[in-house]
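With one protein chain removed, the remaining protein chains of the complex are shown where they sit.
Going in written order, the chains are labelled A, B and C, and every chain counts its residues from 1.
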Amino acid sequence: MSYAKPKVAHPAIAKNELGYTRRDYEGSISTLCAGCGHDSISAALIQACYELDLPPHQVAKISGIGCSSKTPTYFLGASHGFNSVHGRMPSVVTGANIANKDLVYVGVSGDGDTASIGFGQFSHIVRRRLNMLYMVENNGVYGLTKGQFSATADFGSASKGGVPNPYDQIDLIQMALQLGATYVARGFSGDKKQLVPLIKGALSHPGFALIDCISPCVTFNNHEGSTRSYEYVREHDVPVVTADYVPYAKTIKVDYEPGTGTSVKMHDGSMLNLHKLEEDYDPYDRKKAINYLLDCQEQGKIATGMLYVNPDVTDFHDILETVEEPLSSLSYDRLNPGADALESINASFR
Amino acid sequence: MSYAKPKVAHPAIAKNELGYTRRDYEGSISTLCAGCGHDSISAALIQACYELDLPPHQVAKISGIGCSSKTPTYFLGASHGFNSVHGRMPSVVTGANIANKDLVYVGVSGDGDTASIGFGQFSHIVRRRLNMLYMVENNGVYGLTKGQFSATADFGSASKGGVPNPYDQIDLIQMALQLGATYVARGFSGDKKQLVPLIKGALSHPGFALIDCISPCVTFNNHEGSTRSYEYVREHDVPVVTADYVPYAKTIKVDYEPGTGTSVKMHDGSMLNLHKLEEDYDPYDRKKAINYLLDCQEQGKIATGMLYVNPDVTDFHDILETVEEPLSSLSYDRLNPGADALESINASFR
Amino acid sequence: MPDLKSVNELVLRFANVNGSGSASANSLVGKSFFRMGLPVGPKNIFPSNIQGLPTWYEIRVSEKGYTGRRGSVDVMVAMNSQTFQQDVADLVPGGYLLYDSTKPLNPHGRRDDINYIGIPLTQIAVSKYEQARHRQLFKNVIYAGALSALLDIEFDVLCDLLGEQFRGRDKIIESNIDALQTGYDYAKRYYDCPLPVRVERRELVGDRILVDGNSAVGLGAVYAGATVAGWYPITPSTSVIDAYTKYASKLRTDETSGRKLFGIAQAEDELAAIGMVIGANWNGARAFTATSGPGISLMSEFLGLAYYAEIPVVLVDVQRCGPSTGMPTRTQQSDLMACAYASHGDSRHVLLLPATPDECFEFSMLSFDLAERLQTPVILVSDLDLGMNDSVSKPMTVAPDYVWDRGKVADYEMLENGFEFYRYLDIDEDGIPYRTYPGTHPTKGAFFTRGSGHNKYGGYTEKGPEYKENMERLLGKFSTAATLVPEPVIEDKGRPDAVLYFGTTLEPMVEAIDELNQQGYSLDQIRLRGFPFSEEVWAFINRHDRVLVVEQNRDAQMRSMLMIEGDIDPARLISVTQYDGMPVTAEFLVTAITGHLSDDPAVSQRLSA
Partner (left out) sequence: MPDLKSVNELVLRFANVNGSGSASANSLVGKSFFRMGLPVGPKNIFPSNIQGLPTWYEIRVSEKGYTGRRGSVDVMVAMNSQTFQQDVADLVPGGYLLYDSTKPLNPHGRRDDINYIGIPLTQIAVSKYEQARHRQLFKNVIYAGALSALLDIEFDVLCDLLGEQFRGRDKIIESNIDALQTGYDYAKRYYDCPLPVRVERRELVGDRILVDGNSAVGLGAVYAGATVAGWYPITPSTSVIDAYTKYASKLRTDETSGRKLFGIAQAEDELAAIGMVIGANWNGARAFTATSGPGISLMSEFLGLAYYAEIPVVLVDVQRCGPSTGMPTRTQQSDLMACAYASHGDSRHVLLLPATPDECFEFSMLSFDLAERLQTPVILVSDLDLGMNDSVSKPMTVAPDYVWDRGKVADYEMLENGFEFYRYLDIDEDGIPYRTYPGTHPTKGAFFTRGSGHNKYGGYTEKGPEYKENMERLLGKFSTAATLVPEPVIEDKGRPDAVLYFGTTLEPMVEAIDELNQQGYSLDQIRLRGFPFSEEVWAFINRHDRVLVVEQNRDAQMRSMLMIEGDIDPARLISVTQYDGMPVTAEFLVTAITGHLSDDPAVSQRLSA
């Protein structure tokens, strides 16, 4: 049940080069929890597309299943969207992209969707160098199924109180670097100033672009032992059983300078040590990026920003050696080899 | 159709500490192609188990589907084996291991089985730190389905003649390092002197051990453009159509010193630049290992040997906090909470 | 104003926004009826999101014992402005609407045939509490208190329930009781309490319990001696594993070492979950998993392996509304064929079909015995309605002399004493061969498990006759299964027509049958509880002229299975289906069944006679 927004005409409203207003890039009203980081990402996507002057209908939005994967309904309402099955967005977007190279592809996924059930597909789409933005709305939990740990859990482990998640997290950025991705960035949903340019860069990048965007789940940040977790609150503070109570939460926002760090307090009270890349960080050196991330890991810091980019990309269509025109636009005449060819094939079987 | 070997008694034959002969570690006769690298790996496994004095029936052999995954029939005939479904060996061995921590687990897989269909399961078993040997018999192709490229194709690409494989290969070693594996080695099927100790180390390692073992496919090394490829031979040399002709091939063997390199000529004529780790290589530094591999990659060298080991391991059962005894050995008496407990649970629902 | 009057026969529905913390207050009210000795049937109707969308909680109270959905509402607690109009419309004429009168009602759409009970809940909460969270949460408790006065729910019962829930935390108890009291007092003061629609203590539930099916399944796995669970979260099956985790942690932790007598692995997906279960069962542990629709599809390759390689598997399918993602928080019985014939090739699986929480418990235990006895997957087919809603149920019990049945396993002694072990040899003519656990014996009993062609000795084969012989034995094993699954529950008084149903159709069917009797339609009954179908099922069907097959899916899947398996003439199997995602109601059943029966001249004649 997503309620359509009232479309009120604002005559004096700003327009981009194509004559679209920001509103033209919006979608239905979100049905996510108040304060959910995913909504901030949708907003950043809207802003980036608006500022890039992308015709909304030339964007295809494809997702898996999860709270994050619901978001394509909440931005770019004039685009075709596809909420597919859990963990399999990469294959759907691959097929879509082969069919029509001319659209802009935004794949939206969650950390469960990408790093658990979808990890095979994720890895292989990186290898295929598909021209797309792959946005992971990473909250470290399974939001929609109510808070199980995901395989990226504990990106904030260093500072979290209690029992550490016993599993090593999967760092999607490191994975993508190893698998040959040519645009690899980490964002934070609350840092719009950083995120919007990252998205714009990704959408402009002519190959595969991954943004691993940390996106707090305000409702299920219930890591065992955390003193501000949902579980804890349920047991200690709230005066009635609240099996279904989602406290009202404000969207987390940060604003800090490149080269500096900031500690963000999450809704569960845990701290996230974000570290924004230095302005002179060299994003063109893959090996350095890998090592930089290893260092950050040791120091319990989460590097955000444009970690690696290789502007010299191969696109999947180069590998496939397809024609210029989108395959989906070819007429039957161009595709039909004709009766003579068929007859000579028949002859080859006599 | 695997034919049982005639069991002839050799009275004077050597025995290990447990009184087993080498023959007691053998399996049925292989039905792989003559010269297939996988058979050398089976032989190395046999030797390692024999030398380690493992009681054969205390080993469980689990595999997926492929030529490589067939091999558990060809070693340790006295062990239980399980040839499961394509790409899903890791989950089967996980369940088996949870059930009975006391057996030794040998998981056998191919590069298709592990790096394509099974990449998700592979990654997650590494994360789970399962106590097992995970042996990838890596030939860069799908042997059993007749020679399609796999996702690890082109580990020897630097030296191969013609058109390069357009896809980046997945380096399972790098992946495992990123995912927290505690024993990571690369072997070459033809280098028994190196491989047997690697296997022994892996079987003795109390956590997850990966051996990525390069294992030439003598039949489908038909990389396009290779001048000695199957395709090429078919087109140019062999005087009749040989849709099903598998030329007799000798097993490739090498023997060279640590710290040196050797170029191995593959059956298709391509060269593999193996580089055996220096004797003073420090396998305890994960970051160094990652960088070492990046360097080798740049230089077109394939590092073999014990790349990383962390003896201080957590086993999955530590994470699960299971009791000492294998779960499969617990009697119903120990597992049954009893009628009183049930009655008090009933009472809690009144 | 129509006159609505009833004692202990009512439907109370709460309309809320999810995430607002109403569930606890609502279930407090639900449980209070039960504590007053009344049969009760609560249904939680929730959206597939976390916060901000409409959610309903409906409680049927019935001293006649009709706890299924009835299909209309007597008392509506309308707390959600988004759905207010619809909620008002759902009330029966003469019904009661409890609403928040802090703001005036929109006069538009006002019904004259219902009673409006306004309570300024927000206003009260705002005046009483400071924190926003408390205002939000106590609002729910205040209306619960008002209902206590309006419906004559014993106030002490509510207080007791709160006391038990928060035992030891007196301040919390106090503040909740205070909120209850506030609502109670307000209602008493401004309205004639109790309403003509109300409750009264009875002694109708005896030793029964009020529990959800998923808890019972999870607990059953603990009592069955299951030690391994591999799973992946999915609504509505997640709470099966939650319950197993909770009870196993409580009841199966070694006291001295503090270590666990079980291992639970959250898998990366459903393929891995069932792979783990197969590996663990192969290795001699009792292992299980739980999933819902999409998981069944994903598990089907592995199910075929377990069928053909003959590995015990216990799989719980808590069905939801399909196809595809469908309506994940709505109920259906639509995975029957997907379960029974899961996987490519000729494969078929054993199903257990519980209808009540005690059966969930019993069949959960049984599924492990059967899976090991038959060495094949056993699928416990539940549904969202049974799994996630509380039902009044017999207590969960284990026979005092129960011992688990591990099936045919050749152990060290047998092998040592010369037992000639061949993995797929049928020595007992029941189609079930012996197996061994890995590691059993140094030289005997090892075998190679494979999903590829094999002969009766366990060897690999590509020979047609060997392959076929083994496949035929598997058919024989399936016949054995038909003798081992739970027998149907039958009421057969020799009437010509009968209804056939299963699972959560039970509750409304009890009511429908009574109603049908009153209308002069008298029917025999059979409730299926297992697949493959037993001789008793066929005999029952063959004794009747016409059997109405009632099921909660579009495609009449159970009827299809009856036709396929029993060569039943379809003319005798009349299909009755309801599949809109809501639990089927007695009203629907009565209408559908009379519709079919009155078409039949023979029946019309009987009726008019």
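Everything below uses one rule, namely that a residue touches a chain if its C-beta (ideal position, glycine included) is under 8 Å from a C-beta of that chain, and two chains touch if they have at least 3 such contacts.
Being a predicted model, the structure only gives us computed values, none of them experimental.
Asker: I'd like to know which visible chains would be in contact with the absent chain if the whole complex were considered.
Answerer: A, B, C
Asker: Using the document's definition of touch, tell me which of A:Ser68, A:Gln121 or A:Thr304 contacts the absent chain.
Answerer: Spelled out, the listed residue whose C-beta touches the missing chain is A:Gln121.
Asker: Return the single residue from C:Gly451, C:Pro488 or C:Pro508 that touches the missing chain.
Answerer: Only one listed residue reaches the unshown chain, and that is C:Gly451.
Asker: With respect to the chain omitted from the figure, which of B:Ala34, B:Leu52 or B:Val313 is a touching residue?
Answerer: The missing chain is touched by B:Ala34.
Asker: Specify the residue from the set A:Ala60, A:Ile173, A:Leu203 or A:Leu307 that touches the hidden chain.
Answerer: Within the whole complex, the residue contacting the unshown chain is A:Ala60.
Asker: For chain C, which residues touch the unseen chain?
Answerer: Interface residues of chain C facing the absent chain: 47-48, 293-294, 296-298, 300-301, 304-305, 307-309, 321-330, 332, 334-335, 337-338, 341-348, 450-453, 461-462, 464-465, 467-468, 471-472, 475, 553-555, 557, 560, 563-564, 567-571, 579-582.
Asker: Mind listing the chain B residues that contact the chain we can't see here?
Answerer: Residues 1, 31-34, 65, 67, 70, 85-87, 116-117, 119, 142-146, 148-149, 151, 219, 238-248 of chain B touch the chain that is not shown.
Asker: Applying the definition given at the start, please give the residues of chain A touching the unseen chain.
Answerer: Residues in contact with the chain left out: 1-2, 55-58, 60, 62, 72-73, 77-85, 88, 90-100, 102-103, 120-121, 123-124, 128, 317, 320-324, 327-330, 332, 334-337, 339, 341-343, 345-346, 349-350.
Following the convention adopted for this analysis, only the chains that are shown with their structure count from here on.
Asker: Could you tell me the distance, in whole angstrom, between the mean C-alpha positions of chain A and chain C?
Answerer: 37
Asker: Between chain B and chain C, tell me the centre distance in angstrom, where each centre is the average of that chain's C-alpha atoms.
Answerer: Between these chains, centre-to-centre, one finds 44 Å.
Asker: At least two partner chains per residue is the criterion; list those residues in chain A.
Answerer: 116-117, 119, 151
Asker: By residue number and range, which residues of chain C touch two or more other chains?
Answerer: Residue numbers touching two or more other chains: 268-269.
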